[in-house]
Each structure stands twice: as structure tokens, then as C-alpha cells.
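Below is one structure, written out as C-alpha cells; comments come after it.
What you see is the complex with one protein chain gone and the rest in place.
On to chain A.
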Amino acid sequence: MASRRGNAKTGEQADKYSVLLPTYNERENLPLIVWLLVKYFGESGYNYEIIVIDDGSPDGTLQIAEQLQKIYGADKILLRPRAKKLGLGTAYIHGIKHASGNFIIIMDADLSHHVSTLPLKQKEGGYDLVSGTRYRGDGGVYGWDLRRKLISRGANFITQVLLRPGASDLTGSFRLYKTEVLEKLVEQCVSKGYVFQMEMIVRARQLGYTVGEVPISFVDRVYGESKLGGNEIVSFLKGLLTLFATT
């Protein structure tokens, strides 16, 4: 019996990808992200669900999410909101509890990538974790001035020297994890914010998990400005030194 998708491997039917979208004031971005996800997953034929974890956004993100749910179906768009802004780590724990996939995809609500590259790479090497990188292959950025590129590469260089993490891009948050791997890692990681993302990869390597990479094009926030001021740099260094001393 010919498969609709052409070249079906029986394993593919069983894999399901749960996309976790923690949101806070993403009223403008959320519909676009969801639309892109639906488009790319639709084209790829992978089985998926999108879990929107809204932390009580005052701008009405949840209402937009409800509309999207009506449009795309409650089996594809799950809403698991929380009362207030509680942080990334707990958002993941919360999301995992409601995820029915054997793979979890994490992405910032403001990134735009071809999400199907993640499952593709994972299947290639059977990786426990696949991470998007801006620094390898044809990965890159758009609209970054020299200052920002310099800070980014400089910070990454220091990170590589100090942590030797075995991954080229630690602060990205476009990743795919096997569900049980993510569960294990979230248990172990204690940092906050994007340092948390860094810690996840460092710990993953320590625990012997395999990490694959895919190049990603980081096009800046669809709406709004990304901040990279002195405060950000200081807190990055603090986070880095903490990881250096504790992992």
C-alpha cells in the first residue's frame, strides 16, 4: 500500500514532536510562529502539537492563542497557561507534563526558522539533542551591526575557552530534545534565563548525551528590538562564571 507521503518508514508514524512555546506579550508574534510551524510541519508530514505556555500576558496573547486553537484544532494547539511570569525552566517542566510527543522542540516565540531541520538532523544521527547554531555552516544573522557581531563572537569565544561545551552556539534556544532527555536535564539545571539554556547543553555533554547541530538563520525579532546593553553583558558574564565554577 503506497503511503501518501511517498517514502514512508514505519518509524516516522510513531514519532511525534511537541513544540513548547513559552510566551509573554507575544500577541503579534504568536500567530506568525504558529502559522510557520503549521506550514513546515504540514509540508514535512511529521506528527506534531504546539503547546502555548502563556504566563498571564497582559497584552492578550492568550486570547490570540485561543483563536488559533479554533482555527487549527485543539489537538494541534494546546493551551497551558500560567498565572504569572514564572521563568523558563518551570515553563519547560510544565510543558513536558502536557506533551504527548516523544520529542520536544523548544523555540523562542520570536525566532523564525525552518523547524523541520531539527527532526531531520535528529533522525540523521539519532541524537539526544539537536541545537541550532548561528556560527556554523550556513547559519548566520540578519541586520546585526559590527558591535553586536563582535560582542556575540567574543562572548562565544570566551564561553568555548572556559566551558569547552562541544557545541558551537550555547545561547540559542532553537532546540530539539528527546522528551526523557529534556526531563532529566531540567531536573539538573538551576540557572535562570538564557544561562539556563547554556547550562542545559553543558550538562547534556557531561551526562554523555549526543548533541547534533543545525545551522539557523537568526532573523531578529519579527517585531520589536532585541536588547544587548551593558546589563545583558554583565549578567552573561556572571552566568558564565557561575557555570565555569559549578559544572
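Note that in this section a residue touches a chain if its C-beta (ideal position, glycine included) is under 8 Å from a C-beta of that chain, and two chains touch if they have at least 3 such contacts; residues count from 1.
Just so we're on the same page, contacts and distances are computed from a predicted model.
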Omitted chain (choose from "Response regulatory domain-containing protein", "Dolichol-phosphate mannosyltransferase subunit 3", "DDB1- and CUL4-associated factor 13" or "AP-1 complex subunit beta-1-like") - UniProt protein name: "Dolichol-phosphate mannosyltransferase subunit 3"
Chain A residues that touch the omitted chain in the full complex: 27-28, 31-32, 35-36, 39, 64, 67-68, 70-71, 112, 134-135, 138-144, 146, 149-150, 152-154, 156-157, 161-164, 217-219, 222, 243-247
